[in-house]
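Of the protein chains in this complex, one is absent; all others appear in place.
Going in written order, the chains are labelled A and B, and every chain counts its residues from 1.
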Amino acid sequence: MKLGEIASFLKGEIAGPPGGEAVEITGAAGLGDAQEGDITFIASPKYLRDVFSSKASAVIVKDQVSDLKIAQLKVTHPYRAFAELLKLLYVRQHSPSGISSDAFVSGKAQTGDDVSVYPFAYLSDGVRVGNRTVICPNAFLGENTIVGEECVIHSNVTIRENVKIGNRVIIHSGSVIGSDGFGYIFDEGIHNKIPQVGGVIIEDDVEIGSNVSVDRATTGNTIIGKGTKIDNLVQIGHNVKIGRHCVIIAQVGIGGSTEIGDYVTLAGQVGVSDHTTVESGTMVGAQSGIMGQVSKGIYSGSPAFNHREWLKAQVVFAKLPELNKKIRELEEKLKEIERRNPA
Amino acid sequence: MKLGEIASFLKGEIAGPPGGEAVEITGAAGLGDAQEGDITFIASPKYLRDVFSSKASAVIVKDQVSDLKIAQLKVTHPYRAFAELLKLLYVRQHSPSGISSDAFVSGKAQTGDDVSVYPFAYLSDGVRVGNRTVICPNAFLGENTIVGEECVIHSNVTIRENVKIGNRVIIHSGSVIGSDGFGYIFDEGIHNKIPQVGGVIIEDDVEIGSNVSVDRATTGNTIIGKGTKIDNLVQIGHNVKIGRHCVIIAQVGIGGSTEIGDYVTLAGQVGVSDHTTVESGTMVGAQSGIMGQVSKGIYSGSPAFNHREWLKAQVVFAKLPELNKKIRELEEKLKEIERRNPA
Partner (left out) sequence: MKLGEIASFLKGEIAGPPGGEAVEITGAAGLGDAQEGDITFIASPKYLRDVFSSKASAVIVKDQVSDLKIAQLKVTHPYRAFAELLKLLYVRQHSPSGISSDAFVSGKAQTGDDVSVYPFAYLSDGVRVGNRTVICPNAFLGENTIVGEECVIHSNVTIRENVKIGNRVIIHSGSVIGSDGFGYIFDEGIHNKIPQVGGVIIEDDVEIGSNVSVDRATTGNTIIGKGTKIDNLVQIGHNVKIGRHCVIIAQVGIGGSTEIGDYVTLAGQVGVSDHTTVESGTMVGAQSGIMGQVSKGIYSGSPAFNHREWLKAQVVFAKLPELNKKIRELEEKLKEIERRNPA
């Protein structure tokens, strides 16, 4: 593909050395990985230096870079343009493969048009799978579970009974949706299981990473709101309600009955206690722990408080031995003064 | 079902507006989820306010609530009564489905009466499965592994070779029992694998959440004691011994050869070092880290110490920048005093 064609596709403007339109582009790659023939991009001026040493044949930029020997393609939003290009160059349309005779599909399950159900997938009684949805090998769908249209359920995923999944949802391998919530009544020295008879609702455009656990509700539903993105190895307890367009990074754990607003960001390994409420727009730093009623803000620490205050406290924390010494010195000096000036 | 019938079943007493016996109950749900026709419950007075705004048609209570317009059902232990009701209303007895012809069952495996072995389950040589146990689709049982009676092994579970599982054990989807312990000998720049030839013993009435990893022992056995409940995404290292009736919340990690007593509670994301011993009855707060010989107590922090002391230290931690400033002021004032009163 010639850079000129890519420029038309991305509605960009070619800059740099003359003849840029004719440069042959054979692939797209990030700055560090790009080889000759590749087009790359810089999302921020801090990568300017690296672009000069890149082996790429062209670079997508926001503003023209002076003195650069390779062709440039100016667009309004380089990273977005690069993502569109990746899709154009690499993402093949999945062609529906129908229902494999090596899959197990209950006679009481319904499947839409142009679905793909691969070998060793298991669709229980009452399952409904929407149009163009892909169910990969070894995936399990429990009784009466509904998966919407254009979803991808990757291999070795388990979706238990009575789960409702919207459209364009992606669930990566190894994830489990609808395992029993962790609920017991302690009585006479024994933890007695509370039946977990609720369900899970996953709204449209949610993406769930690999090896994620989303527990079903005791009663009612565990809910993950439209457009929310969940990274790998995340724990979502029973009856949790997550709003729309949240970003939940890897290894976060969210305790039972917690409610999280819209556009909340939880960084890696964050812990959220059970019965917590988190206001929309809140951001929580990596490895932090939050609980109670969390109003909109940026938080860090375990337990977390205001991120800026936490940063300052952390600076002093590292100096604690020094502070300790200063206090001892102050005490000595005061004693000396008091000795010299008795009351 | 009429509330009168439920009252008989739960051995409770109807209170509230007259005619409560005749109220039609069509479901049971938690306070937040309950709709008209549902019966709900309050486990503690702090939810009293919410019951007044609930849409439920009846509520299970310990003590009668004044001025409440909906029917009340008085019982000694509302939460327990509610759990029994959930079981009555929603939990269908699993009817044994026998051994699917789409499962792989070795000729050298034995299965008890009324088992269910679903399609794409794999039972290796020497496997024994007890009466009424359910092996879900895509589950794997390794050589000579024994699963007791009335167990449920959910879909996509792996139980490796030489694992012994008691009766009434539930293992949720995606969990792995008996993966190799993490043991190497470092020699000449290389980590040489130590064969992990021990097994795993899981005693009666244990429940293991989804995506849990329990490693097999190097020699001997990794042991999980009777009645212990393990949440999702928990790591249990090789040769760990966990006592009876413990509660291990999501994403806890327990290092190799650690021994944990009975009735220990580890909150979410706790880390326990290898070769640690934890006395019975100990409780550890979320995200804390423990190591060494831990005597009975309540702990928090990483590394953890007495929970109350930790709470106090955390309060001061948040004020560290202020403390730092105070110390600087004290130093200034002392200098001034010394200047005015030279020795």
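Here is the rule we go by: a contact is a pair of C-beta atoms (placed from the backbone, for glycine too) under 8 Å apart; a residue touches a chain by one contact, two chains touch by 3 or more.
Not measured: the values here are computed from a predicted model.
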From B:215, B:231 or B:262, the answer for touching the chain not displayed is B:215
Please identify which residue in A:68, A:247 or A:283 touches the non-displayed chain. A:247
Missing-chain contact among B:21, B:180, B:204 or B:279 belongs to B:180
Among B:43, B:283 or B:323, the residue in touch with the chain that has been omitted: B:323
Just checking the interface: what residues of chain B touch the absent partner chain? 104, 120, 122, 138, 140, 156-158, 160, 174-176, 179-180, 182, 184-185, 187, 189-195, 197-198, 211-213, 215, 217-221, 233, 235, 237, 239, 251, 253, 255, 269, 271, 273, 287, 289, 301-303, 305, 309-310, 312-313, 315-317, 319-320, 323, 326-327, 330, 333-334, 336-337, 340-341
Hey, which chain A residues sit against the chain that's not shown? 28-30, 32-34, 77, 79-80, 83, 86-87, 89-91, 102, 118-120, 136-138, 154-156, 170, 172-174, 205, 207, 209-211, 227, 229, 231-233, 245, 247, 249-251, 268-269, 286-287, 302, 314, 317-321, 323-324, 327, 330-331, 334, 337-338, 341, 343
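By definition in this document, only the chains that are shown with their structure count from here on.
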If you average the CA atoms of chain A and of chain B, how far apart do the two points sit, in angstrom? 25
